[in-house]
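The complex appears here minus one protein chain, its other protein chains still in place.
Per-chain residue numbering starts at 1, and chain names A, B and C are given in the order in which the chains are listed.
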Amino acid sequence: MNSEIRKSIIAAAWFSLLSFPLIVLKVDYIEKTIDLRWNNLIFIAVGTFFVSYVWRYFLRRGEKSRQEETAVGIAIDQKKRPSVDSPTQKILTQLSNLTQSKPLIAILLVMIVAFPLGSSTYQTSIIISTMMYIVLGLGLNIVVGMAGLLDLGYGAFYLIGAYAYALLNLNYGFGFWISLPIAGMLAATFGVLLGIPVLRLRGDYLAIVTLGFHEIVRLVVENWDEVLHGPSGIPNIPKPGFFGLKLGFNGSTVYLYYITVVIMVIAIIVIRRLHISRVGRAWMALREDEVACQAMGIDTTKTKLTAFALGAFWAGIVGVIFAAKSSFVNPASFTFYESAMILSIVVLGGAGSIRGVILATLILILLPEYMRFLKEYRMLLFGALWVTMMVFRPQGMISDARHKYELNPEPDGNENKS
Amino acid sequence: MTGTYDILSYFLELFSSGLTRGSIYALLALGYTLVYGVIGLINFAHGEVYMVGAFIGLIVAGIMSIMDYNILAILFVTLTFAMIYAAAYGFTIEKVAYKPLRQAPRLAALISAIGMSIFLREYVILAQTPDFVSFPALIPKPAFLLAIKNYLEPTEVLIILSSLTIMVLLLILIKRTKVGKAMRSISQDREMALLLGINVNKTISMTFMLGSVLAAFAAILIAAHIGQINYNIGFIVGIKSFTAAVLGGIGSIRGALLGGLVLGLTESFATGYFSSDYEDVFAFSILILILIFKPSGLIGTVATEKV
Amino acid sequence: MKTVLQTDKIGKNFGGLRALDAVDLNIQEGEIVALIGPNGAGKTTLFNCITGMHEPTDGKVNIIPPGKGKTCVNGFKPNIITELGLARTFQNIRLFSKMTVLENVMVGCHCRNKNTFLEAIIKGPRFKREEKQTLAHSLDLLETFGLVDFAQQMAENLPYADQRRLEIARALATDPFLLLLDEPAAGMNPNETNALDQLILKIRTEKKISILLIEHDMKLVMRISDRIFVMNQGKNIADGSPQEIRNNETVIHAYLGEE
Partner (left out) sequence: MNLQIKDIHSYYGNIEALKGVSLELTAGEIVTLIGGNGAGKTTILMSISGLVPPKRGEIHFDGNPIHALSPDKIVSLGIVQVPEGRRIFPDFSVQENLDLGAYLRNDKPQIKTDLDYIFELFPILKERRYQSGGTLSGGEQQMLAISRGLMANPKLLLLDEPSLGLAPLIIQQIFQIIKKINQEQKTTIFLVEQNANLALQIANRGYVMENGLITMEDKATNLLGNEAVKSAYLGI
């Protein structure tokens, strides 16, 4: 116990020393001023003391539970190992089981449908963003979570979708509804175009190439003024009209809200169906073991490309919503951090889990939105969250996301439960 | 006659700026390659260590220049401080974000590395500034180089020379010293290294510290040369240096040097003779092309998975 | 008796090392052949050459699916070879560990189904039919292997011997005519090995599948194989019935060392 406190004190001292120049000192050599901010140091010292203590505690506990797990494995040897659930796991499982209760889903749906009626346009717009990120998270979840291909360039497809609508509208006067499928297909096509050359790449190399792809797409948009309008972007993108009717700003936001709800619901249903289909199982097999996957007679090339295409498709769709919602697109909205944010959702949610993605989006998008003080620290916390997540819970919040097939199907094939 | 002269001097200008970039890339690429060799991880946060090194340097140089120290003294102290601090950061990053993940899948470590990179950028934004800040010009222009200033930029020559010197020192360290041999043996066969009594943890820490020292060295030189820094400088330079490392063949030390110089020169000539708009697009395209067509790089060897 | 697999003087070089040298291996329909030899004899390399994980440097791998003509599969991708009817397991178990036991077997059925992702989205008739068949067939296999109670368990949570069995079940789900098992008894205790015996014999008789297995447990090999194929240093040094191999001086030397 004491040694733990001592270690934490050492950690606090170390981190104070480490952060001292950047946290305490602020120097302007031109104005010849040195700003000393000692209070920051106190904050760091106390903060790291506690973080280090808790960090160490959990590290030790993880170590211990791993050992116990093997001990259990020895003791009962040939019997099946009981799944050792931690309390957090239990809470999360219960929480995610709640989402299976039909009345709850009904209540939730009613709430979602009723929401814009009782809220300001501003609130409505926040929820639109949240739903957009849910769809983006679900789309990337196909690539990263199910197929196990670490894609750091997902934001590029989002950009492609948004620009597709903006340009189709600007140059050819295409409306929202025609642009929607075109943008989706275009993004999917780009998904395949990116997919083909990187087929042989694995893991971290793939991650770097997709990141490079994202930067290339963004930089091309930024520099190609004549066609893509450069850094200044494209303004005046119309919102969808209601059967030819022009709606006011508030009205059209509400209308867009319902469109987004429908798209989100469709995305959830489609992706869930994919998840429990032949191709979904092939994706997961690919993620688990590429060699064994191929040995099972699965064409890994085709499987990878479908994952890239179907993942990118949703980014294209959401891109169109984005363009319509903000009525303006520019490359600055689609930096690497957009990709990082979407990946955070997938990582935090638990790779492969649809419920996890939804839960994670609510935490990562809504929380900072409503806790203003968090906003400034949002990215900082994201970074810390990634590291913490990987160290303590690489499987994400909802990990046991396996579908339970109905073992004795009724003659007519009862609906599957998920 | 003047025409030829202009063509020549323009060429020389591009050549020296290409070498300057190249040597910076090479210094950073060494960091990527060393870490990759030892633990098989793309240390995504390496570019951020470079950036943090520049900011530490700014603070030290700022204080000293307010106190009116001699410029050479400032340069020396700044370099020393930045390098020590960067080493400490590198050491800590490994302990916090990578060490607990040694047994985990490689992707977990990579995501952790990206998280660390995001964290460090935001940390600098919050602790210092999100804007560009100017960095004092610390690199002297010695008289003997002024003679050639019509052809080559003196500061660039100094940067190239000092980078080469430190690289040679590093090569000697890796080739001759015990710790260098330990590093290379771990990258060839970690289990065998363990069986020979090599302390793997210690060696991995050393590798991170060594890479970070090089990054800080590069950061101070380039910051003092260009004259301004911000929180974002590590990202782009990091990616490009990683490209250089892959170009040469990741894991190979000579490859990192070669890759850095090749990338710096091609980039310089491409932007000089074609267009500077697509400078970064160019670098990223090279990265993708190499990874696709020659993932083992110029001097690398292919690792095949055992079935 | 018809031949189902025939390797024609296949060889494989890794750099300067000759891992396989002119190996001729034939397997007849319904036969259980054991492939034995000391460490580094080239047994797994032979497996990899047959299943398309490696391409042989020289020679030919021919397969003759029942009722079809001879096909040379050199250079074919592993998934195509599986589709043609060869299935394998791995020396160091390669299950899809974060998928359920049932799903692992269902993945095995992949190449025997045709429905596309569009049909899955709209739940088309072919999708429904094939999914139902896949599920029923997979449960059947799990039943045979005594794993049906664990169907919804994560594969990685199975005890070791069950994981080995699951790998065989998964391979069978691809509906092969020839099954290649790489050390199926490794890490099993004597009781489990005995049970494996019965299982392998049952697969042969009930499913009419030929079996080629690499195995170090000689007791198992002697009990179940029709024929034993012995390798040493990349070459075939003996080929015969268990009785013949047991008394073969060359084989005893290869294992026990020269006098």
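Please note the rule applied: a residue touches a chain if its C-beta (ideal position, glycine included) is under 8 Å from a C-beta of that chain, and two chains touch if they have at least 3 such contacts.
Computed from a predicted model, the values in this text were never measured in an experiment.
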Subject >> Contact residue for the chain not shown (choose from B:Leu8, B:Leu146, B:Val168 or B:Leu194) >> reply: B:Leu194
**OP:** Using the definition of touch stated at the top, determine which of B:Ala182, B:Leu247 or B:Val262 touches the missing chain.
**Re:** B:Ala182
Original post:
For chain B, which residues lie in contact with the unshown chain of the complex?
Top reply: 178, 181-182, 184-185, 188-189, 191-199
Subject >> Hidden partner interface residues of chain C, rising order >> reply: 38-40, 159-160, 163, 183, 186-187, 189-190, 216-222, 233, 246, 252, 255-259
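One rule holds in what follows: only the chains that are shown with their structure count from here on.
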Original post:
What's the chain with its C-alpha centre farthest out from chain A?
Top reply: C
**OP:** Could you give the separation in Å between the centres of chain B and chain C, each centre being the mean of its C-alpha atoms?
**Re:** 49
Original post:
Where does chain B touch two or more other chains at once, residue-wise?
Top reply: 307
Subject >> Multi-chain contact residues (two or more partners), chain A >> reply: 291
Original post:
Considering the complex alone, what residue numbers of chain B touch chain A?
Top reply: 41-42, 52, 55-56, 58-63, 65-66, 85, 88-89, 92, 96-97, 100-101, 104-112, 114-124, 126-128, 134, 136, 235, 239, 242, 246, 277-278, 280-281, 284-285, 287-288, 291-292, 295, 305, 307
Original post:
Which chain A residues qualify as touching chain C in the complex?
Top reply: 77-81, 83, 270, 273-274, 277-282, 284-285, 287-289, 291-300, 306, 310, 400, 402-405, 407, 409, 413
Original post:
For the complex, which residues does chain C have touching chain A?
Top reply: 51, 53, 77-79, 82-83, 87-88, 90, 94-100, 102-103, 106-108, 110-113, 115-117, 120-121, 123, 127-128, 130-132, 134-135, 139, 150-154, 157-159, 161, 170, 173-174
